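A single protein chain has been removed from this complex, and every other one stays in its place.
== chain A ==
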Amino acid sequence: MEELQDASIHHMTAKVIAAIKNTKCYEPIYEELQRLVASPSVDKNDMRNTLEDAIKAAGLETEIRNMIYNLVRSRLEKLDVSDTRQTSTSKATQSDPLGYLKRAGVLWDRRVRKSLNAMCGELKVPLHGQPRISADREDFVAKWNELSNYNMDLSNYRPVYAPKDLLEVLLSLKGPARTTESTDQIPQWEFSHIALPVKNLFELRTHYADLLRSDHYTVPDQCQRILDSRHAPMCQQYLKKGCTPAPYRGALWASVLDSKLHDYDIEYWQKLRNVVWTTDHIVDKLVFKDIQLTASNDDQYFVFEDVLYQVLLCFSRDTDIANCVDYEQFPVKGKTYEGPPSGVVPFHGICMFAAPFCYLYDSPVCLYYTFRAFYIRYCHRLTTINTHPQGIVSLCLLFEKLLQTYEPQLWSHFRELQIQPLRVVFKWLMRGFSGHLPPDQLLVLWDLILGFDSLEILPLFAIIILSFRKESIMQVASLDSIEAILADLSSIKVLPLVQLALSRD
């Protein structure tokens, strides 16, 4: 047994070391280590102990710990999945009960890219972009800090897709059961038949148990001390309270998301910016269009319009994103289409994922890396069809099951009206409530996403709002009226409502 454990630790260590070597921070840390080895404090006769002490004294230990923590959290998990996937793809894909879902994911991604390609064809612009002509480049560079004044004709550009397009696809998902069972056994307007495991309220209560713990010993400088310790897990734990002081939020999020700035990050940002300056890409137009349609008209975010242009333009050129996001893989015949460099096709409202970060960071670079990390960890799951337990399909399913179980009255009300309940809340889920909750409350909700490392708070919170406005909803009988009741969330306070929902019997 012990041998086995030993072996598994060695196996793990080997994987971690291999992963570390592939990260950007490996080289600076290695150099720092070399410097330490050569320093007088390290004694070659007692190399092990003195080097360890030196590493601790230089604060390198915390950095390495955080690095391993984040690696184990994200990349290794992904490696494991792909390991098992490789073995399973050799088997017949038909036997995978979720095969149809994965297939749908690949098809959705293809459809989105195909639309982008079609748009390029229609407008006669190359998908790979083209060098900016020098006059345009000069104009663009000169207006980099005020891109709202950069003029271009966007009348022919439309968002590639909007939340309701994805919703329609989700609602039309057909499981393999469909073909054999008689169709009237499965209602047309729900999709609870999908065989993905989701938590029930009891399990959610366990998951969010820390939210109900009332610790009254909050020391005023506790937050600062946690930040000083630089331990990512401690920062994450602090966010679970749901009452993060605004001045510390930016640093805490960066710590949890491992997005603190390094020199190479700044260089990389400048590189991305130069690519934007020199090449003209169709996604630029889509980014401009999206910001103009959403953030620029939003009274919470319009002041940050120019920052958002910079961030999202660089985002579109960032090839690291394509490497970090794990897309659903399933063998599907047919043509494949290329996407933008980042692999992310802008959709209607994508800038709302970045907008809340404007309240956290003054500098676009800091904003960029934390937003990017948040996108890679969470947001992309909301716009792709995937089998991940936090993917949009699972979240929708969780929403439906919670509504059925805990608000049966509302459920049957929706059913009588022949309204899919999901229609009412889907835009909240897909945008993570950004643009729907006022910023101060939205940031609390996102604190909880990061603190509990889960998007499951989104469907839970959607249920909470429906439940909170139940009486009004019960009195109306049309989708429009229900949407009108739910349109204004400015009076909603996140923390007390979530706590109430989790604590009541």
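As a working rule, contacts are C-beta pairs under 8 Å (C-beta built on N, C-alpha and C of every residue); 3 or more make two chains touch, one makes a residue touch a chain; residues count from 1.
The rule we apply is simple: contacts and distances are computed from a predicted model.
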According to its UniProt record, the missing chain among "TP53-regulated inhibitor of apoptosis 1", "Polyglutamylase complex subunit TTLL1", "Glycine cleavage system H protein" or "Ubiquitin conjugating enzyme" is "Polyglutamylase complex subunit TTLL1"
For the full complex, which residue in A:R113, A:R249, A:H388 or A:K427 touches the chain that was left out? A:R249
Of A:S255, A:S296 or A:S342, the residue touching the omitted chain is A:S296
Which of these, A:S8, A:N49, A:N149 or A:T336, touches the one chain of the complex that we don't see? A:N149
Contact with the hidden chain (one of A:L360, A:L448, A:I463 or A:I482): A:L360
On chain A, the omitted chain is touched by residues 145-146, 148-149, 245-247, 249-250, 296-300, 302-307, 358-362, 438-440, 443
